[in-house]
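The structure appears right after this line, and notes come after that.
The complex appears here without one of its protein chains, the remainder shown in place.
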Amino acid sequence: MNATLLRDIELIDSLESGLHQKDFLLTWEKQEGDLRTILHVASVLKQMRDQHISPRVFDSGLAVSNFRDKSTRTRFSFASASNMLGLAVQDLDEEKSQISHGETVRETAAMISFLTDFIGIRDDMYLGEGNKYMREIAASLDESFAEGILPVRPGVINLQCDMDHPTQSLADLMHLQKIYGSLEALRGKKFVMSWAYSPSYGKPLSVPQGIIALMTRFGMDVQLAYPEGYELIPDVLEKAELFAKQSGGSFRVSHDMQEAMQDAEIVYPKSWAPYHIMEKRTDLLKTGDKAGLDALEEECLAKNAQHVDWEYGVAHKAATLNGNARYMHCLPADISGISCPKGEVEADVFEASRLETYQEAGYKPYIIAAMMICNRFANPAALFKKLIERNRPRVSHV
Amino acid sequence: MNATLLRDIELIDSLESGLHQKDFLLTWEKQEGDLRTILHVASVLKQMRDQHISPRVFDSGLAVSNFRDKSTRTRFSFASASNMLGLAVQDLDEEKSQISHGETVRETAAMISFLTDFIGIRDDMYLGEGNKYMREIAASLDESFAEGILPVRPGVINLQCDMDHPTQSLADLMHLQKIYGSLEALRGKKFVMSWAYSPSYGKPLSVPQGIIALMTRFGMDVQLAYPEGYELIPDVLEKAELFAKQSGGSFRVSHDMQEAMQDAEIVYPKSWAPYHIMEKRTDLLKTGDKAGLDALEEECLAKNAQHVDWEYGVAHKAATLNGNARYMHCLPADISGISCPKGEVEADVFEASRLETYQEAGYKPYIIAAMMICNRFANPAALFKKLIERNRPRVSHV
Partner (left out) sequence: MNATLLRDIELIDSLESGLHQKDFLLTWEKQEGDLRTILHVASVLKQMRDQHISPRVFDSGLAVSNFRDKSTRTRFSFASASNMLGLAVQDLDEEKSQISHGETVRETAAMISFLTDFIGIRDDMYLGEGNKYMREIAASLDESFAEGILPVRPGVINLQCDMDHPTQSLADLMHLQKIYGSLEALRGKKFVMSWAYSPSYGKPLSVPQGIIALMTRFGMDVQLAYPEGYELIPDVLEKAELFAKQSGGSFRVSHDMQEAMQDAEIVYPKSWAPYHIMEKRTDLLKTGDKAGLDALEEECLAKNAQHVDWEYGVAHKAATLNGNARYMHCLPADISGISCPKGEVEADVFEASRLETYQEAGYKPYIIAAMMICNRFANPAALFKKLIERNRPRVSHV
C-alpha cells in the first residue's frame, strides 16, 4: 500500500461523518466532516482504480437512474460508479413505464426498489420541484423499509436538482484539492463564480448555487458576479455568507465581470437563468400556458442579448492573477465560434484549459461511488483496508 | 441454516416438478407440483436475500427483455431477478432494431439468443397475438438449439400476454401463502375477482384470467364478478371450473358486485375490457381501420360509464367478512380522486391496504428468479444446499 493511499485511509478514519444510511441531496445540509470524508473516499477509489485493484463490494444489486433531463457526463459517471462497486444500472424511463398510466410518486419509489441499493435522480427543470421530488421518493422508501417491504433502504443521490448539483460541485472541489495539494491550500484564494452570456435559455441554477455554497466552506474568497436581474435563490446566498463567515473566507457579489475577475485565482464563468424567471416558468408550465412560455423565452433571450459582453475572454483573463486564472466549467460550455457564434467563453481561452476541464469532470464517477460507499458502510476506512488486502485485480493478469 | 429455509428446501426436494428446461407461458399448462415448486424456490431466494447470502449462479450471460407494452414493476422485477442470479439484462427495443427493417420473428429469436439464457416477453395488447408470439419465439429457439446454432436453449418467460400474467398471479398467490402461513390455509376462503369501473379503455384480460385460473387450484371458493357484457375468454372459465372441482374448491360467476362481496375474505377489484371487444379491436388494428378503432373506444368508454357503481368502496367492504376483506391489486390501481376523478377503488379503502399491495408486488422478482432457477437446474434443492454452504455475502462485510 503506497503512502498517499495510506494517508487517505487514515484521514477517513479520523474524520467525523454522519453519512451512513443517509441520502445525499444538498451539500449545505452536510457537515464539513461529511464533505471531507467524501473527498478522501473518492480519492482512495481513484487510486485503487489507477492501481488496478477492484473496489467491488456488491456481488449483485441494482442502481436505478432516473434522468428527467438530458445528461451525458452524469449518466456515464453514475453508470461507472455503480459498475465499479458491482451494481447493475437500471434506468427508469418514464415514457416506458406505468408512470404515464397515473402511478403516484410514492408507489413508483417502492416498485423500483425491491432489490435496489441506490436511486440516482436528475430533476433540474422546474424550480421548487426537483428537490421536492427526491424527498418524496425518499419518504416513500423510508415508509416501505420501515414496513419490511424493502430488504434494504436504497440511498437517494441527487444527480442535479433545481437547487444543487452536489456530485458536480464536489468533483470540482476534488479537482482543486488535487491541484493545490489539499483543502487547506485553498484558503484565501480568490474564486469567481460568474454568470456568462449564452444564446440558450433556461440553464439551471444548480451549478452556480452548488458552487458558492460549497467553495465558501473552505476559507476561499468567493465572489459571485452577474448582471443585475440574474439573481440566484436568496436562501442559498445566505448559506454562502454564513459558510464564508464560519470558514474564515469571504463572500461578495459583483455586477461587473471585468472588475470581479481582478486578481482571481480560479474562475467559473457559466450561464444561468434568473431564479424569478425560473419561478415564472414553472408557474406557466403548471397552468400549461404555452403562449406565456413562448413570450417568457423571447423576453429572456432578449435580456441575455444585452449582456454579450459577459463572454469570458482574453481581456478578462488578463485581469486575473498573473493573467492566468484557473478556468473551470461543468461542461459542455458554450464556446464562441465552436458550439455557437458567441457564448460563455472565447475559443482560445477555453482551448487553453480544455484538457483541465476534462480532468475536472473525471472526478465525478469517484464522487458518486464515494457517496454510495459512505451510505452503505459505517466504516469506509476498515472496508478499504480489507479491499486492499483482498487485492482483487480489476483485469486478469497474465 | 434456519428452520424456515430448511423446510422450504426440503419441500422443494419432495415435490414433483416438470419445470426443467421448460418455458413458463401459462399457469394452467403447469402441474400443481410445478406451481408449488416455484413458490418454495421463490421463498428460498427471498430468505437468502434477506439474510444477505448471494444466490448468484451465473458468472455471465444475458437475460433479454422484450416489452411490447409499458411496464414499471415487471420491468424492474425482471431486471432484479436477472441481476440476482448474475445475468445482465439486454432490452430488445424494437424501434432501435432491425425489426423495423422486416426481420421475421423466428430470425429475431435466433439473433438475440446466441449467448442468452432467458427471454422475458410482455405482449398483452392484442387478443390472440401475445401468447402466439411467445410460442413462435420458443419454436424458433427449439429449432436453432437442435441445429447446434445456440449453445443453450434460452428459457422463455411470459411477462404478461393476452391470456395470462403468470408472474403476477404467482406473486399474488405467494403473498397469500405468506400471510396465511401455507397454501393449505387458503382452502375454503372466499376470493372475489371483480371487475371494477375505470375511465380508461382496453385494460388487458390477463390479470383476471390468470387469477381465476390459479386461485381455483388451491381449494378456494372463487367468485368472478362483472357487469354483463364484460366476459372473459370462455376457455379460461372452463379451466377455472375444472380446477375448482379438482381442488375441492368452487367457482361461480356473479353480475352484482355488492352481492359478490358478501362475506368475501379476499377481494381483487380490477378493470378489464370485454374479450369480444378485444377481439374486435385486434381485427380493426389488423385492417388498419382507424375510424372503427375510434368508434370502438368511444362505445366502450360509454359502456364503462354505465357501471361507475362498480367502484370498490366503503359499502362493498362493509359487506365482506368482518367488514375487512384483504384487498389485492396488481397496481397501479385507478384510485378515485388520486389517479382519476372516479375509478376502481375509493381512496380511503385503497389507502388502508396500500402498503399491503406493495408487499404483494414485492414477491414478483423472486417468482421470476424462481422460474429461471427451475428452468435451468434439474435439482434446485441440491443447488440451494450448495449455495448456502458457499455462503457468499451479497455485500462485502467489513
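Residue numbering begins at 1 within each chain, and the chains themselves are lettered A and B in the order written.
Note that in this section a contact is a pair of C-beta atoms (placed from the backbone, for glycine too) under 8 Å apart; a residue touches a chain by one contact, two chains touch by 3 or more.
Treat the numbers as computed from the prediction; the structure is a model and nothing was measured.
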Option from A:67, A:118 or A:327 whose C-beta touches the chain left out: A:67
Options A:22, A:49 or A:280, residue touching the unrepresented chain: A:49
Contact residue for the chain not shown (choose from B:111, B:284 or B:355): B:111
Of A:3, A:291 or A:395, the residue in touch with the unshown chain: A:395
Where the missing chain touches chain B, by residue: 57-62, 64, 88, 90, 92, 96-104, 107-108, 110-112, 114-116, 143-144, 147-151, 376-379, 382-383, 386-387
On chain A, residues whose C-beta touches the chain left out of the figure: 49-50, 54, 56, 67, 70-73, 75-77, 79-80, 83-86, 88-89, 200, 331-332, 334, 338-340, 354-355, 358-359, 361-362, 364-365, 392-396, 398
